[in-house]
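Up next is chain A:
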Amino acid sequence: MAPPAEVLAVRGLSKTFPGVRALDDVDLTLHAGEVHALIGENGAGKSTLIKLLTGVHRPDAGDIVFLGRDVSFATPLEAQRAGISTIYQEVNLIPLLSVARNLFLGREPRNRLGLLDFARMNREAEEALRAYGVRVDVRRPLRSLGVGAQQMVALARAVASEARIVIMDEPTSSLEPREVETLFSVIRRLRDEGIAVIYVSHRLDELYAVCDTVTVLRDGRRVHHGRLAELDRLSLVSTMLGRELGEVRKEGLTKFTGDHHATDGQPVLEASELTVPHQLHGVSVSIRPGEVVGLGGLLGSGRTETAKAISGALPTTSGTVMVAGAPLRRGSTPAAIRAGISLLPEDRKSEGIVPGLSVRENISLAVLPRLSRFGLVSEARVDSIVDTFIERLRIKASSPQQKVGELSGGNQQKVLLARWLAMNPKVLLLDEPTRGIDVGAKAEVQKLVDELAADGLGVLLISSDLEELIEGSDRVVVLKDGAVVGELAGDEVTEDKLMRTIAGHAPDRDAVEEAATDG
Partner candidate 1 sequence: MQRTTHRSLLIARPVVVALAAAVALTATSCAKSEDDAADSKKSPAAAGAEQQVVTPKPGSETCTVDAYGGKKIDLKDATVGFSQSEKEANPFRIAETQSIKDEADKRGVKLLTANAQSQFSKQISDVQDLLAKGADLLVIAPLNSDGWDPVLQAAAAKKVPIVTIDRKINATACKDYVSFIASDFVEQGRRAADQMIEATGGKGEVAILLGSAGNNVTTERTKGFKERVAEKAPDLKVVFEQTGDFTREKGQQVTEQLIQSKPGIKGIYAENDEMGLGAVAALKGAGKKAGDVKIVTVDGTRNAVQGVVDGWISGVIESNPRFGPLAFQTLDDFTQGKEVHQDIIIQDSAYNADNAEQDLGKAY
Partner candidate 2 sequence: MAEAALKTVPLDRTRILQWLQTYGVYAGVALLLVVNTVITPHFLSAENFRTQAVQVAPVIIVALGMALVIGTEGVDLSVGAVMALAASVTALYLGYGLVPALLVVAVFAAAVGFANGALVAFIGVQPIVATLALMVGGRGLALVLLPQLEDLRNPALASLGSGDVLGIPYLILIAAVLAGLVAFVVRRTTFGRQLLAIGDSRPAAQLAGLPVRRVLIVVYVVCALLAAVAGVLATARLQASDPTSLGNLMELSAITAVVVGGTPLTGGRVNIAGTVAGAVLIQLLTATLIKHDLPPSWTQIAQAIVIVCAVYAARGRGKR
């Protein structure tokens, strides 16, 4: 048997965005009937690579050879017409149009008069969908379908347009286990038909279930490629996170000193059995005063969701949060803040700062009612607090009146920290506190976290930066697919252990689901 034909050959692809080398000299080869896993942590360059392949962005350097021809797509539509279809995480169809119209969007069958041939469209749509286990009235609007069924329509659409390559970007993130199975059988059928699939996911089980080959990206570079079966889970995780197993770790890569110690006795925060449909399946975390607890896990494992659920920003269906022994009202951010919980959100720009307001107003935002009498702001007290924190956190702004939107990422983060420290919190939830900020600011933030813990605060630290997580945390709770799969304490807090925990435990999804419903 002759080896399958090469469908796609990418050579030396590079792309730079202002300030970021998003993709650096990446190669990728894809054969007919190959299911190729594309993995990497946040910012590794997966989405950039996909966007270059589908014509969303143009590469700065490198070639894309598709079906033996050098191509350069100007638009996603062009790429799709040529035979590269993409299914995004969020369904990108038109909810109000009928299922059939969506399926044939942009390539509707027409009759001799040039008008849409609805009868034919509906008939063909029904046939096409039946192959994906979707039996619906194709004349109904798309939005009347469940998310899973919509995902299938998107898939059917991608395949029906005579694609040679189908790119799936986290296609299972909103699917039920049964729907995942359907998806897998569709993928296997595509493989049999000689269509190549690029499969992006963070769920290791899924990767091992359907993928043949793998490319691992890290910091915009390809760090590994080959057959997936030849790479065990632990090596996969370590490659992804950029850590050699058994490597002797150099101390002091971060500014964490670790000279804070949890006091014994009552935990200041006790979250138990937090459940959010599709996202968290009974997560429990407790933090004692003066303790930094890390949340470990891959992207999409439920770290951010855990922090949000604790802070009341993500409504839970069950589970409790206790602060210093007192239960918290469910799903209320103000209540959580009053009780002393402060969340530094992951998405600093859209959920953290109020960009149009000044540094002064941003710092004083949460604490304002305490600085006011009868609703009137005491400007003097605001000034004194703002000045204190600008000095203490070394916030660099031209003046307290400067708009926060104009500051650097590090200074924005410090403004947010100042906003919360002004509230005298008991628990700080830090979601990626140092992401996207420069080295200097990063070190300062890390040092600050240490100091705050030493002062007796309970800190929950989420970080994709392993060094930060390991050196900064007294304890690490490891999450996977929305559930706690392990906890490392004391001497166990090492990168090796962490990666083993992430990779090792591999309960199948159904078991997790069951465990969740039991809880």
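Selection rule: all candidates are chains of the complex that A comes from, given by their letters.
Just so it is clear, a residue touches a chain if its C-beta (ideal position, glycine included) is under 8 Å from a C-beta of that chain, and two chains touch if they have at least 3 such contacts; residues count from 1.
Here the structure is a predicted model, which is why all the values come from computation and not from measurement.
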Seminar exercise, completed: Touching partner of chain A in this complex, from 1 or 2: number 2
For this session: Flag every residue of chain A that touches candidate 2 in the complex, lowest number first.
Result: 311, 313, 333-334, 336-338, 343, 345, 350-357, 361, 364-366, 368-369, 372, 375-377, 379, 405, 419
